[in-house]
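Got a structure for you, questions after.
A selection of the complex's chains, in situ.
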């Protein structure tokens, strides 16, 4: 089972100019064959299905642990899409249904507006839903690791291309981070295969062949050595990843390491403002807020919400909701 | 992001007689429209996409927190299927490819044997993959909660029917637990809607109308008051669920409660033995074990694997692998 | 728009021995590529999309009118499946969840039991859902008619094969009727093409080449001249089908005719009894009946239900529900 | 079975400026998960599969009867799309294939032009086909009604958003009407659940929370009391809906009523003109018209087509076909 932590793995910028067409493209990293739902659910199913895990514990610990990180990647992509969609509907006259979505006709993924509340969907860049055929879990350890190495390769390809297509600051912050972390996973699987078979897949690295240090948005993460470090995403479990994830980084020669904290510090997410035109969280969000406030009081909770959000958010919501309501 | 814990939410029995046809049926609870992947990913996406969460924190905390529990449900169903498939392939002559899957021709889900390693798949009872169209995330809080109430209703229906179809002890242990916990989620969403709108959905409870106390496998969990309790699946977050999840249980009048521990104690899972006929984890699993042992030593890890598994498992693996290799 | 009539187009036998594997096969005639949902929705969409219909009225009237008949075919197939599934679950101990579906594990379409209430589904014989890709509506009249002729050919093929595979009396009554009526539609489209282009598609008839008079279950319908007659499924509209549907039957030379009543007399359907093991219509159907009775009284309705059902049904329900409850 | 009537349930405006991008969006209301094919086929399958209907007649009559109305909604959405697509292809030089679709490259749903004849498709706003997984028919009456209430909620959401996105007069006429009628169905299912269980789902109404009286295109229908009235869509059947559909409207307090005519008077549809660039009904539609005229004569039909179309249409066709041919 899991515990859930109200922080995201890296900071994302607050909403700025909306980019609905860009958000549609970023969906490839969420619900595409090589998106984060795929990495998350592939490794998760492989870990659930692992047989004789005590006999192969270092490899089990590796797969299960990377799976846990991928949950956070799904979350990051979703938050990025939500950020990019914020402000896309018009809020000029919020008191009656109007043509608030007029400018979005023919732009981006129509389900972002017609089915969802300007929010992320388990779909790819074509609007096709993620499906279970994207999961490979043969149970054969060498095969599953070969698959995972290939999956990370395809995922890296997708991230680079989304980087090239979408310049929105949230998309760039996302892909910069994911490219570095995806590289760590690619290495981890190559290393595991090498230790099992002797095959030197490190030499395929990086694939596609663009070193992350050439990418400005990767650099802060490289400087924090995020390209060398595996987190365990557990206080107590997955101790044996150290038996696999070590040795030199194939590009830089630096030593790989298992972090001595369970997961990245990360940051609280922004509290994205309502989008009343799509009824998220309601056509009259202030009514919900009043009810919630009353319930919090009845339950003896402090006057301010207990959950942390990104510092910038208070102002943000005020401004944007103010606009929406006026 | 999440932390991952190497325990499952409730104990499952060790492998006994294999039941491949039953395992195919249990897949409905994993990859079906109303299976646990659906509950997990519906609530997860709704929580990722929640707008103005500070304004509606109790409701956000509720959805995000139940999402975390559902990850553990997916895990439980997967473990159940794996348990039921253990021993289904013949291990009589393990040294060369043979007709080890002959008796499984035309039985159950062929992908359990031809594609996977006698392991769980993100598919339903018909072998169709789970897909993202099963996720509803409109952003409108009242609608999303209405959906979730309905989803839990459909999920309860599926669990009851799998209970009636499959008598394997693992399947019964699973459905007994899930029916109780699913009931809690059904209540939670009904309660949230009541607080938001006044509509008394509690009166629809239970639906389908079989009280859990009539089901023997539910009783131990009822006795432990698992039908009254919401876990927070977080040490620090989701504090405001208390503003929603309280009041009397609609069937028994007992008071609902938020647990003062983050999650159920649960139990370590069994370490399911290799199934060499399907190459899981390998056609010669002992070779992988040797490599792993060597790597553990090189990494300075203790001689015994550090990860905990169910106590019965050591003997289990010894016996079953012994059979497989002889 | 439509009016709906509480009669089915031909009599079906009451439930007898259940045949869940047969019911799974009959689904091909419902949700298969060449099933009745396909004929119904192909012609319906073509009729909705017909352009310049005043200029081509006889052809429009033909397509729209056959579409109306196909709704009744979908209904017939559904009723047949429901009949074949009645009694498939055990009713021995109806007061608590039990193993009432045990004997159905691995038999037929698992969704008949795990998702539905022993009822028909919009799926084919493999359990795959019908989908909109099965609809062809090019707008080009000659092409659409060519498609329809081919669709009826494939439909006839499917009906003959289901006839050969499933001997259950309901399935045989169904296929006997549908083969005769499908033949009329095949003729109608061939005739329309002949009148438009001169191409003599009648010579392809029948295809597959088994004359219906060789099939015992077709004979009563042939004797009632159902192979020669087109119904208009409207009191007032579709008058111009007479401009297309006339001339000799290609096998027998008899004259084709447009019926002078809007639709077949048909018969009321059986009122199929509850199946409490799958909660249809409830785990305790008598409670629903009581509520309904009370509501009817409050509304000033007569004591007996106003809707007609097949005469045999009263006894049938009594017997079967009696069994279910005892 | 059904009878089919050559009228649509409400008037739609004639073609004006084409809006292919808008037509692609409106497809969500046809083939989307919450579109009219879903409401139509969900209730239709539930009615076909209803068990013990004599025991629960008022509820059966309700579901079967609303199903019949939904057929007409599918028809209305299709007609709206066809209207919006009329004129989208160029008709400047109709005598040889040209670049008549050039301006439609990259605009809207490409299947409207490449696969269909500028006509409606069983697809959603992303061009994905409707499929049978969208149908829920559990057989459990309370569950099916809960589903239906939720389905109407999602449908209302979709209609409101299409309203906001698409300003074309046909789309606005459509959504104005459907919002009012969908509200009636939402009420009907809430009422049924209340009578069965006591749960007051009326309090969830409306959801999403935009009262229809704020929507100008709804008002004429409200003035005609269409928000209070259920039609029976049958001369003789479904008498017992009166046992369920009564009591006050939750927003206005006005009394609900069952109409004393079987269905809305409605209006004849427009006869949409040919679109020769996409061969609908032909590349040379006048040839088909000649053949049809000859056949009508041979069949002894009156000189003028017997089928009624909207009065404006004669002129419309003349003008538009004239343009197309010149």
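Which chain is which? They are A, B, C and D, in the order written, and residues in each are numbered from 1.
In this section, contacts are C-beta pairs under 8 Å (C-beta built on N, C-alpha and C of every residue); 3 or more make two chains touch, one makes a residue touch a chain.
Fair warning: this is a prediction, and the values are worked out from it, not measured in the lab.
Shown chains number 4; the total number of identical copies in the complete complex of this file is 6.
Going forward, only the chains that are shown with their structure count from here on.
Of all chains, the one whose Cα centroid sits at the greatest distance from that of subunit C is A. Rotation angle, subunit A onto subunit D, C-alpha superposition: 120 degrees, expressed as a multiple of 5. Each chain gets one centre point, the mean of its Cα atoms, and the points for subunit A and subunit C are 48 Å apart. Between subunit B and subunit C, the centres computed from C-alpha atoms are 40 Å apart.
Residue positions 115, 278-279, 282-283 of subunit A are each in touch with at least two other chains. If the chains shown are joined wherever they touch, the resulting network has some other arrangement, not a path, ring, star or complete graph. On the subunit A side of its complex with subunit D, the touching residues are 89, 95-102, 104-106, 109-111, 113-115, 126-128, 277-279, 282-284.
On the subunit C side of its complex with subunit D, the touching residues are 1-9, 31, 41, 44-45, 48-61, 64-65, 67-69, 71-72, 74-75, 78-79, 82, 115-123, 129-133, 135, 137-143, 195-196, 233-240, 242-244, 246, 262-264, 266, 271-275, 278-283, 285-286, 288-289, 291-292, 295-296, 298-299, 301, 305-307, 309, 313-314, 317, 321.
Those residues of subunit D whose C-beta lies close enough to touch subunit A in the complex are 21-22, 24-25, 28, 32-34, 107-108, 125-128, 157-158, 160-167, 208-210, 214-215.
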